[in-house]
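Every protein chain except one is present and positioned as in the full complex.
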Amino acid sequence: MTEPTHTKNIREIELPQPTASPMVTAFGFTLMVAGIVTNWIVAIVGCVIMFVGIVKWFGQSNPESKEMPAVPAPKPTPIVPRVDGVAHLISDSGHRARLPLAIHPYSAGIVGGLLGGVVMALVAVGWSLAMHGSLWYTVNLLAGCMLSDFAEQTTEQLYAFQTAGIIVGVMIQLVMSVSVGLLYGVVMPLLPRLHLLFAAILIPLMWSGLTWASISVINPALSEHINWLWFVISQISFGIVTGWWIIRSEKVSTMQNWHYLERMGIDSPGVRKMGEAE
Amino acid sequence: MSTAPMTAYPTPPEALPQDGMSNGKFGIGLMIVSEITFFGTLIAAYVFYIGRDINPPYPQDVLEVSIAPFKVLFNSVFLLISSVWIWLAVRAMRKGRMGAFIFWWALTVVCGAEFLVGTGMEWYDMIVNDGVWIGTNLFGSGFYTVVGFHAFHVTMGLIVLTLILILALLGHVTPRNVEKIDLVSWYWHFVDGIWIVVFSVVYIFGNQAIT
Partner (left out) sequence: MRLAGDSEVSTLETPIGPATGRPPFLSQLHEWVTTVDHKKLGSMYVVCGIIYMIIAGLEASMMRWQLAWPGQTVLTPEEFNRLFTMHGTTMVFFVGMPILLGSANIMIPLMIGARDLAFPRLNAFGFWLFLFGSILLYFSYFGGQGLYGMGSAPDVGWFAYAPLTERTYSRGHSTDYWILGIFVAGIGSTATGINFIATILGMRCRGMTLMKMPLFVWIMLVDAILIVIALPPLAAAQIMLLFDRLLGAHFFDAQAGGSALLWQNLFWFFGHPEVYILILPAFAYVTEIIPVFSRKVIFGYPLMVAATVAIGFISLGVWVHHMFSVGLSPLINAIFMASTMLVGVPTGIKMFNWTATMIGGKIRFDTPMLFSIGFLCQFLMGGLTGIFLATVPFDWQVSDSYFVVGHFHYVLFGGLIFGILAATFYWYPKVTGRMMSETLGKWQFWLLIIGFNMTFGAMHVSGLLGMPRRIYTYQTERGWDLWNLLTSIGVIFQIAAFTLFAINLLHSAFKGRRAGDDPWDAWTLEWSTTSPPPAHNFDEDPVVYSRRPLWDLKHPEDPDWKYE
């Protein structure tokens, strides 16, 4: 059994014989069920038909399944090696190369996201203090995206410190900052140029526009609380800090050309780098 | 495929990636999985309604007073012990002892039939003496649906078991069929196993709940 191919005589291939018994059984079963909504006679007839089908089916598969030999058919066109070579995405990295070859480390994305998130929070809290004289206003507004009962609160209540507001608000900010930071780290090397412009200005602007357009329809009450100029400024501050932090990190190459043993950290002399010439 | 093996191929693949499990075992095993989710739903509904009934009679009025727990327990033992008999039957068949196979198999059928008769008597008692039917209250709806579907599965199993018994008596079942017979026994074990759950929920757990 070590030969990779073994030829069978086609006549030796066995296939199950065609049979109507599954169809008859299914038909009988359906009639039986239909009897519930029509007439009990229908159900009786269905029962009988189903019984006939089952008996025939049993005969088809016992004691041995009834088989028939396969019929010879035209052969498929043999698959021959291609003479024209394979265009490689990147020279000498094999046909399985993936783009990008090097990415910013995930840690840069996470740290950058966290830094950006902190700066953004500072800007937002600054606005809250300057315009409303409350330290907690922005946090409560953010938490209101998830906490449904915040919608009924008065502005004074939103100014006040609330434990649930702090917990949920900080959680949202953390999760969003880290995920966006990670995304930045992966997506930025794919952009041809102007990385910082994208990260710092364009993406925050797009995001702000999207939020503005949807919030005013979805939640007009929340929308009234938001100062859009400051919103954009805080978004851009996030973009600048995160983008800057990621760009200044050193890119690491993906491990795509490594042998999986190497990827697991096993370094043995027998392991050859894949795609390397023998 | 049609080209000759290339010298460069490192290791010819092992014989077949799958080991030991026949199609039939997969098939019956998966059928049992789907049956478990089916029963699971019915039982979940039963548990959901425990203690929520607003019309009497409540489970403890019916299940404890008129049906001695002993009686149900007695029937259950018959059903559960039949799992052992069918296991012995398959074992006998594997060893080629057809006489022993028929004996244990017939014993399984008898025990299963006893369980059904017991269920029938219990139902008769409940309907006639206690006046509980499926439309009486939530308990009736749940009880007759869950226990009824289990009894229905026992009945189906009994029909198959009986047919096999007849075929065996006529000499059509040989040790060569042992794989298929084994699969039937899997189904029977499942029916027994599900009864343990139904019994615990309906007669023990649901019976003590305060309404």
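Per-chain numbering from 1; labels A and B assigned in written order.
The rule is simple: contacts are C-beta pairs under 8 Å (C-beta built on N, C-alpha and C of every residue); 3 or more make two chains touch, one makes a residue touch a chain.
In this text, all values refer to a predicted model and were calculated from it rather than measured experimentally.
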{"item": "Contacts of the hidden chain among displayed chains", "value": "A, B"}
{"item": "Touch criterion as defined above, residue of A:Ala73, A:Ala130 or A:Leu229 at the omitted chain", "value": "A:Ala73"}
{"item": "Residue among A:Ile36, A:Val55 or A:Leu129 that touches the chain left out of view", "value": "A:Ile36"}
{"item": "Residue ranges of chain B at the interface with the undisplayed chain", "value": "1-3, 6, 8-10, 12-18, 21-23, 26-27, 30-31, 33-35, 37-42, 44-45, 48-49, 52-55, 134-135, 137-138, 140-142, 144-145, 149"}
{"item": "Contacts of chain A with the absent chain, listed as residue ranges", "value": "4-8, 10, 13, 15-23, 25-27, 29-30, 33-34, 36-39, 57, 60-61, 68, 70-77, 79-82, 86-87, 89, 94-99, 145-148, 151, 190, 217-219, 274-275"}
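Rule of thumb we're sticking to: only the chains that are shown with their structure count from here on.
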{"item": "Whole-Å gap between the CA centroids of chain A and chain B", "value": "41"}
